[in-house]
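Structure first, then comments.
Only one protein chain is missing; all other protein chains are in place.
Our next item is chain A:
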């Protein structure tokens, strides 16, 4: 029978409740008062029995442990209780008291290799490479914009000329049409004057006369062109002569 000596310890809640309800301050407890605590096997067994009887929660052992902040089972009850994940969780939740070796918390060599492999696939580029690629992409986009702007500016510079050309072309077309119309009208008028009375333009005689007139006109035009050509030739010849004579004078 082994007896041990302990200083008497009061439960703090009890003291608190005494303080709360007492009208006078409770008698100060004598410090270092020595009491005898029996911790023989018999006594311990009796205490355990009493504790067991006090537990009227009707909770299962696992749940009872859990709500008292202990790991629910000491022995694995299920296949899942053998996994690393479960043991890590036990360590995380119940700390060192869980009895789990904390070295489980870190990944194994194989897991590290797998993670590194995953990362090499998921993040193939370094930050520097990605920055360069982004800068390159931006530069290319900017280049496309600049090229387009340049192109537009060059085209815009020519717009005035192109506008003028187009307008000239259109005006020329209109003028030509006008001239042809006037020419035709003149011919018709001449024919009409020839006959001395208004003749239906669909008349055969009228048509005949018109054709004849046209022919004459064409001939005249041809002659005029020929004369103009000759005149030009003459002018050219004269110029040449003058040049030759000047050259002779100089020499």
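Odds and ends about this structure:
Note that in this section contacts are C-beta pairs under 8 Å (C-beta built on N, C-alpha and C of every residue); 3 or more make two chains touch, one makes a residue touch a chain; residues count from 1.
Here, contacts and distances are computed from a predicted model.
Missing from the rendering is one chain, named in UniProt as "Large ribosomal subunit protein uL15m" (options: "Large ribosomal subunit protein uL15m", "Pescadillo homolog", "Translation initiation factor eIF2B subunit beta" or "Glycosyl transferase family 28 C-terminal domain-containing protein"). Within the complete assembly, A:131 is the residue of A:48, A:67 or A:131 that touches the hidden chain. Only one residue in the set A:112, A:144, A:177 or A:234 touches the chain that does not appear here, and it is A:112. Remark: the omitted chain is touched by one listed residue; of A:62, A:76, A:102 or A:201 this is A:102. Those residues of chain A that touch the chain absent from the view are 87-97, 100, 102, 104-107, 109, 112, 115-116, 119, 122-123, 125-127, 130-131, 133-134, 138.
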